[in-house]
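Every protein chain of the complex appears in place save one, which is left out.
Chains here go by letter, A, B and C, matching the order in which they are written, and residues are numbered from 1 within each.
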Amino acid sequence: MSFIDTLLQGVLLGGLYALFAAGLSLVFGIMRLVNLTHGDLIVLAAFLILLIVSTFGLDPFLAAVIAAPLMFGIGWLLQYHLLNRTLGKDILPPLLVTFGLSIVIQNGLLEGFTADSRRISAGALETASVNFGGINAGVMPLVTFASAVLVIVALNQLIYRTALGRAFRATSDDVVTASLMGIRPNSIFAIATGLAMMIVTVAALYLGTRANFDPTAGPTRLIYAFEAVIIGGLGSLWGTLAGGIILGVAQTVGAAINPEWQILAGHIAFLLVLLLRPRGLFPRAVD
Amino acid sequence: MPILELTAVSKSFGALVVAENIGFSVEPGEALGVIGPNGAGKSTLFNLINGNLSVAGGTIRFDGRDVTHQLPMQRCLSGMGRTFQIPQPFERLTVYENILVAGAFGAQAKESEVADLCADILVETGMIAKANMPAGSLTLLERKRLELARALATQPKLLLLDEIAGGLTEGECRQLVATIKRVHQRGIAVIWIEHVLHALTAVVERILVLNFGRVIGIGDPETIMASSEVREIYLGMEV
Amino acid sequence: MTTGFDTMTTEIEAPADWRVETRTKLSGIFAVVSLVAVVALAAAPFLVSRGVVQDLFFILTMLALAQNWNLLAGYAGLISVGQQLFVGCGAYALFGLVILAGLDPILAIPLAGLFAMIVAAPTAFFAFRLYGPYFAIGTWVIAEVGRLLFAQWKMLGGGTGTSLPREATKEMLGLSLLQDWFGMRSSAAADALAYWLALALAALTIGFVYKLLRSKQGLGLAAVRDNETAARALGVDARRLKTAIYLLTAFLTGIVGALIYLQKARISPDAAFSLTDWTAYVVFIVVIGGIGTIEGPILGVIVFFLLQNAFSSYGSWYLLALGALAIVTMLFAPRGLWGLISDRTGWELFPVRRLLKGGPHRQDDKGGPHG
Partner (left out) sequence: MRSLIETHGLTAFYGDFQAVFGVDIRLDAGETIAVIGANGAGKSTLMRSISGVIANRPEMILHRGEPIGALAAPDVVRRGIALVPEGRKLFPSLTVEENLQVGAYGRKVDGPWTLETIYGLFPILKERRRNPATALSGGQQQMVAIGRALMSNPDILLCDELSLGLAPVIIKDIYAAFSKIRATGAAIVIVEQDIAQALKVADRVYCMMEGRITLSGRPAELDRADIHAAYFGAETHELH
């Protein structure tokens, strides 16, 4: 029974990792940009939620609803005014600019919030759990996983069912031809990053309520997000969920064997996938 | 034994067939012209021959060996030189250094051993005045000459030329033709894709006509050019 | 040749006396200046305080790291953000060899580099499966794996780390000679020795990178950087070149790591595998100074040191400003400070361009007897 329990915990943890990864996956899919700031932006969003909760005494879920449009704005501005200037054939500028930005955000947060570990209180929900035939599952992990599924369903609807989604895919295929359709690629990219930041807000809500975080917690979240994306295969959001689950299960199984091996086990799962299926488990058919 | 032999070579991109059952051979020292309308698969043919694209079916033999699954680098080292239709210079290197790369790596020699040869090639291709300019500053026509010079510096047995005469003035075209003739007369086999027919026919012994990825004719230039089918598909008008 | 075109043929005149030159007058002067500078720097332990020597040690080790990363990212196009793996591996190998095998630290340094290179081989196998930006994060993940694995090595202190035994550094090869010859106290002698090693390492790294760039392999590397497809079609083995550069920079980075931690004498996985210290700073140094040039990292490390001295008391504000400076540089002067300088002045202190001189067509060229 304990093995199934471990497995379940791992799958649910995978929901959190999929939330970390979905925004990264979206942004890469549309503009081939790997944003090294992604993890730090998750932490930034967590601090934003924390600030709203502590200032207005709001419920964290409500605070996230307020934070999401703010994060959209931050993402839009960041992409439109800074990151769009780095896009091009050369991969060096976007990498180095986002790398620099990552340091800027981390240290900005350190100045604003000190190096102390924080946590967003979710009240009774934190300890609530439900029992499925002898296996306990925390309500928060379940809600997290459900949110991940919901986010991915919503993103897929957006991408495959709306005019904006068509514009996303067209721009991703061919920027020049897209502009011949009247699509403004710079706006499309800014909207995409804004959307990714809304997903980041959801991820931050669960990061902040389920565990401690501090200004330097970002890079590790980026790595988890990256591993989930690569394990799942580039360009597939459901693959990203699968990648998150595999990472989560590997980590909980590793931790069950030896608590110090949790993170290592996740990395090793990632390297194994890279060794056996370099294009990930569910790569998109073309490219 | 032919220097190059293609047997039933095929390739497609999705539903688009770019090479269908292509078979022909080139003898050592022969010059073969390749013509066909835009999109007929001519550059694709070169990419298959030199290994930039892998074939979906068929075999390619070069200089007595099966090179079907070899990398472009290996094919270059065994004596296949090519130019790109869209020139691909090393933009931050000088013109001379561009040639040196080809001379030192393509012909597997020390830099000092090929230094003079590379300088001579610059003279032969009329690029000597630009020797120390960064290749990124060249005009399109100069870039095309650089392509030829680089391919020559690999000291090939077979030279693949992809549309290097387009846009030349009459005088430049004559110089180019003379250069290619000299190369050819040294015993180097040449396959030349070209739209400028009078330049092509001044050099090649046979012409291959390609359309929709298929060989629709191969033979001596007069016969080929006299064929009404060729004239119709190639020029789209009865000349 | 009997057709009508022949009359138009360009005559090939017998090309007499082609010369290929890379050196310029300026680079000749600079070579002398830098030789003098190295000698002057070598005399530093006799002329300046221990604090200054330690500062210089820091500058030189950062310079060596920066030259390595520059070779990797600026010339081989391998943008790694996982170089802390090799610093950490080199450092841990040194501690392991000294503490567990009782080896002399000085002898352990090259072995530490070797160890880093051995680690790099399987790393390359994984990381090279990732393209472009993913390569960057892939190297980072592997560096994390390294940190976590070394944290499991209980004999070297696990997660909390360990110190070099005092005796080991006190009896280091050459130390007693320094004490005898120059009458140095043992701690000052140890500092001086580490400093000289750092100086030699930085100078050799620069010399080596320069020699590599001027060699045939360097030419191939530049070709791959400019256009990989064309380079492959012309017979350049791009993959082998990149792998070789990756292994080589791992070796040198491992040696620098060993040297840094010989000086620090205390190690922990978090410090030895620090992304900020061993990769972020190094990236900023190279970007601010000018990526893809040898001059850039030299200039960058000086700027970096001055900024750190002036502003490091501001803590995270300083790092924030450094990150912002790197962003601004990348956006508005992507070739860095040295790019701005060489654009204005045309200076090249480490010229690698092969200039063709001489020959019948170039007689009237200016340039005088030295071409």
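Basically, a residue touches a chain if its C-beta (ideal position, glycine included) is under 8 Å from a C-beta of that chain, and two chains touch if they have at least 3 such contacts.
Nothing here was measured: the structure is a model prediction, and the numbers come from that model.
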What are the shown chains in contact with the chain that isn't displayed?
A, B
Given A:A170, A:A204, A:A225 or A:I245, the one touching the chain that is not displayed:
A:A170
Identify the residue among B:A40, B:C118 or B:A131 that touches the chain left out of the display.
B:A40
Return the single residue from B:T139, B:Q185 or B:T223 that touches the missing chain.
B:T139
Option from A:G57, A:G182 or A:P259 whose C-beta touches the chain left out
A:G182
Absent-chain interface residues of subunit B come out as 14-16, 37-40, 137, 139-140, 163, 166-167, 170, 195-198, 201-202, 212, 225, 232-233, 235-239
Could you pull out which residues of subunit A are in touch with the chain that's been left out?
163, 166-167, 169-170, 172-174, 176-184, 286
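As a working rule, only the chains that are shown with their structure count from here on.
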Treat each pair of touching chains as one step and give the shortest count from subunit B to subunit C.
1
At the largest C-alpha centroid distance from subunit B we find chain A
Nearest to the mean of all protein Cα atoms is the Cα centre of chain C
Taking the mean of the CA coordinates per chain, how far is subunit B from subunit C in Å?
41
Averaged-CA centre spacing for the pair subunit C and subunit A, given as whole angstrom
35
Can you list the subunit C residues in contact with two or more other chains?
none
Multi-chain contact residues (two or more partners), subunit B:
none
Sort out for me which residues of subunit C touch subunit B in the complex.
1, 3, 5-6, 8-10, 12-13, 15, 18, 20, 216, 219-220, 222-223, 225-227, 229-238, 353-356, 359, 361
Contacting residues of subunit A [partner subunit C, same complex]
32-34, 36, 82, 85-86, 91-97, 99-104, 106-108, 110-111, 219, 222-223, 226-227, 230, 260, 263-264, 267-268, 270-271, 274-275, 278
The answer for subunit C against subunit A in the complex is residues 73, 79, 81, 126, 129-130, 132-134, 136-138, 140-142, 144-145, 148-149, 151-152, 275-276, 280, 283-284, 287, 291, 315-317, 319-320, 322-324, 326-327, 330-331, 334
